[in-house]
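All protein chains but one are shown at their positions in the complex.
For chain A:
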Amino acid sequence: MIDHWIVAPVVLPAILAPFIIMVIRFHLDLQRIFSIAGTAALLVIGLVLLVQVSDGTIKTYELGNWPAPFGIVLVLDRLSALMVALTGALALPVLLYAVGSGWDRRGRHFHALFQFQLMGVTGAFLTGDAFNLFVFFEVLLIASYGLMTHGGGKLRLKAGVQYVVYNLLGSTLFLFALGTIYAVTGTLNMADLAQRVAELPADDSALIRVGAVLLLLVFAIKAAVLPLHFWLPDSYANAPLPVAALFAIMTKVGAYAILRMYTLVFDPDLELTAGLVGDWLLPAALLTLAAGSVGVLGAHRIGRLMAFAAIASTGTLLIAISLFTQQASAAAVYYIVHSTLATGAVFLIADMVMERRGGQIIAQPPMPQTGLIASLYFAGAIAMAGMPPLSGFVGKLLVMDAARDGGDYALVWSVILASSLIAIVGFARAGSVLFWQSHDRDHLEEPEEPDEDDEPVAEPAPEPNSALAFSGVFLLLAALIALTVLAGPAMRFAEATAAQLFTPAEYIGAVLGEGSE
């Protein structure tokens, strides 16, 4: 009976979302209650699963009881349990904020789409089958198309078209990659793939190398690595910002998939695909970090500022992943938690600013609650830029420490440090214009053009539920503080996770062994 909990993070939203659409479509209050309760339950289930696997067991769940290489299998190890719990930990505050700020009222079906999105994300983290990964990618993308254009508006719809086109291309590429890999190996179960790829003759590697690179491209698109990041700033900046906060987990799906596939299937020691991933990913990750930081410095609107900060954060994460050592992967696991929570928090804070005074970073009269929001922005900027005392600093330190053994640590260190400085300057510039110049009456500027799309319907002052909205941000910041204070235990867990990732035999044995225990 207890084994069925593995599938619960997928099934729960999958049942809840149609229920919300079909039964309580016209009752916003009921929708809110069910949606929040479901997301809270998801968080609890995620934490329970995390505790269950924290001793290092790997659990599998065979859908329809089909044995492993033939049926679809869900696999719960430390990394996937952590990611599921993280999804819940991000989704609950974001949902509280969306309810509190009234965003869920500005279009239809927000809560149903939100639950479908959660279903896709948790499914992508749990699945042990490459084609099933594609299907869950599609589930989360379909939901994200709806969420992205939630509330409508000219710019948002145009950005939505771009976003859908880009992701459809990514999906097509994913199918090409899977077809290539299937043609070579004859399987798509990840554990089975790992075995078959290891047995392939080394002199006949052209096709599998093509497949591995195509797959890396797909995941790089999802994670917004530099040459493939163009979709992110426009999409995130024009999406409703609470939705962009939820999308913080979506770039992490790409990072997770890279970490999973390229330690399990195409592991770094494999001669067949040697030199494919690490050699290319590290420079791309460094460029991503640099471009993101420069974007933070140059952004004119607060949504874009946060979008570029998210790109920079992904860059740091991918630096850690692309080193492909156990220590670096442990740092990546720690940083992935920090980066998700911090990105979510800053997008929510950006939305508070945007709701009250518009998105442009120019001096305007003070907004309500400016002091509180300014201090929240300050905390969020510290977390994103990686300054002490918050967990971004710990994360960056761990990444840099892991890079110390590598050949080109000078390059990695200088890029990380320089881009941190640039990001700090960018955040400080935006923050001082937003919060300080508003008190200086000589510097007030008129907005260049009214934000006709950002404020759809006549919205009453955000007072009624703003306590709920603030609680979402506070929850995320509290989680960041907890991650800092408990950095020791968190890091021990991250090290154990990395150790598990680098002994793929355990994973393969758990999936292909005698199946479910």
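What we mean here is this: a contact is a pair of C-beta atoms (placed from the backbone, for glycine too) under 8 Å apart; a residue touches a chain by one contact, two chains touch by 3 or more; residues count from 1.
Here is the rule we use: contacts and distances are computed from a predicted model.
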Listed names "Cytochrome c-type biogenesis protein CcmE", "Chemotaxis protein CheW", "Carbohydrate ABC transporter membrane protein 2, CUT1 family" or "Multisubunit potassium/proton antiporter, PhaC subunit", with the criterion being the UniProt name of the chain not displayed: "Multisubunit potassium/proton antiporter, PhaC subunit"
Among A:V7, A:L63, A:L175 or A:M367, residue touching the chain not depicted: A:L175
Which of A:H27, A:H300 or A:R404 contacts the chain that the document leaves out: A:H300
Full-complex contact with the absent chain, from A:V51, A:A183, A:L372 or A:V485: A:A183
Footprint left on chain A by the chain that the document does not show: 131, 135, 138, 142, 145, 149, 152-155, 157-162, 164-165, 168-169, 171-172, 175-176, 178-180, 182-183, 186, 188, 233-234, 295, 298-301, 304-305, 308, 360, 448-449
